[in-house]
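A quick write-up on the structure given underneath.
With one protein chain removed, the remaining protein chains of the complex are shown where they sit.
In this document, chain identifiers A, B and C correspond to the written order of the chains, with residue numbering beginning at 1 in each.
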Amino acid sequence: MTRFTTTALVRFAHVDAAGIVFYPRYFEMLNGAVEDWCAQGLGADFRALHDIRGIGVPTVGLEAEFHSPSRLGDMLDIALVPLHVGRSSCRLELTFSCGGETRLIARVTLVCTDLAAMRSTPWPDDIRARMTGTAPVAA
Amino acid sequence: MTRFTTTALVRFAHVDAAGIVFYPRYFEMLNGAVEDWCAQGLGADFRALHDIRGIGVPTVGLEAEFHSPSRLGDMLDIALVPLHVGRSSCRLELTFSCGGETRLIARVTLVCTDLAAMRSTPWPDDIRARMTGTAPVAA
Amino acid sequence: MTRFTTTALVRFAHVDAAGIVFYPRYFEMLNGAVEDWCAQGLGADFRALHDIRGIGVPTVGLEAEFHSPSRLGDMLDIALVPLHVGRSSCRLELTFSCGGETRLIARVTLVCTDLAAMRSTPWPDDIRARMTGTAPVAA
Partner (left out) sequence: MTRFTTTALVRFAHVDAAGIVFYPRYFEMLNGAVEDWCAQGLGADFRALHDIRGIGVPTVGLEAEFHSPSRLGDMLDIALVPLHVGRSSCRLELTFSCGGETRLIARVTLVCTDLAAMRSTPWPDDIRARMTGTAPVAA
């Protein structure tokens, strides 16, 4: 499966009283990286997913280890790798690093969800093909 | 070890475009529950910890399973149980439920940290004693 | 018109690297105070407004002066006074204080909005009556 990379800048809004990223803010960044992956890697941006296809991708499971703190102004490199793509779910690993130092490794499980029924639904074929790397994203 | 309970109301600020809690917001609530536990259960509020004792409790590990979505206006019951108290860390389980339905179970590992040195430090005796339930919180 | 009061605790999630409330977090608290006012003062909680009546109350104007910083652990007293109730809008003043010291005064203009049409709509009579203090909230 294909590795996707993006970046996130540590903003003043992300840091706590100790001057380091408050960990719930990492998950906002992580969700932003998943959005970038959907838009740029899978050819299916969140607006199109939600408003046109009626699909959401809620997170049902999450694990994270925080290796080293991040500070205001750090430019974080985020690498996303799909570990497993199931019928209606996928498991992703995201590694946040800065200057080669690992800050955070997280694994999340997302479920392809029919927003009207609020029930899981199989991945659309085009999205699955790009997740598994068997189809390119149209230029 | 002693179970601690608190509550959190699902606010407009917590929900996403699908009308359910955006999961990074759960971790803000979770951190709030840990703050309540420190203040009410351990007799050591975050301000005193940070400003007077120079101690922070950053989260170094986290796992969560999201069982069922929460909606605007839900009053969530949060139960916190210490699973393990080490020399300078602790592992907590927090269960969020509403009307008896489990919404989220999370396990977090916190590290007692000397904020000046940004290095782990043993739990102060009074805090450890209350964490392990061997000393009461003064009235 | 009737004054409404509520409180908000300054959480770790609210403070910045200088240890004081990051001002966008005040507006999350302010929105929470408006939610409490709707639920407790107007007898119309946000969930009922949104899901049953199809009404939202987006903010279209805002002014704020920040008088004095707030710190972790401060319990803020919030007083809400309707300054003006129009056909489909209202103007509110909210004062945040702690121990009698003013921290923030904000004035916001909300518009009663038909969420399906995304267009302004007159306040329902029961809500207007309670806003203007001509009808009590049922016990």
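To be clear about the criterion, a residue touches a chain if its C-beta (ideal position, glycine included) is under 8 Å from a C-beta of that chain, and two chains touch if they have at least 3 such contacts.
Not measured: the values here are computed from a predicted model.
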item: Hidden partner chain, touching residue among C:Ala18, C:Ile52 or C:Met75; value: C:Ala18
item: Residue of B:Val34, B:Leu49, B:Leu72 or B:Cys112 in touch with the missing chain, whole complex considered; value: B:Leu72
item: Options C:Arg11, C:His50 or C:Arg128, residue touching the unrepresented chain; value: C:His50
item: Option touching the unshown chain, where C:Leu9, C:Leu115 or C:Ala129 are the choices; value: C:Leu115
item: For chain B, residues in touch with the removed chain; value: 12-13, 15-17, 19, 22, 24, 72
item: Hidden partner interface residues of chain A, rising order; value: 11-13, 19, 28, 31-32, 35, 45-47, 50-51, 71-73
item: On chain C, residues whose C-beta touches the chain left out of the figure; value: 17-18, 20, 22-25, 27-28, 31, 50, 56, 58-66, 69, 115, 118
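We take it that only the chains that are shown with their structure count from here on.
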item: Homomeric contact chain A-chain B: same or different residue positions, threshold half; value: same
item: CA centroid of chain A to CA centroid of chain C, Å; value: 34
item: Rounded Å distance, chain B centre to chain C centre (Cα mean); value: 28
item: Whole-Å separation of chain centres (CA-atom averages), chain A against chain B; value: 25
item: Per-residue multi-chain contacts in chain C, two or more chains; value: 12-13, 19, 72
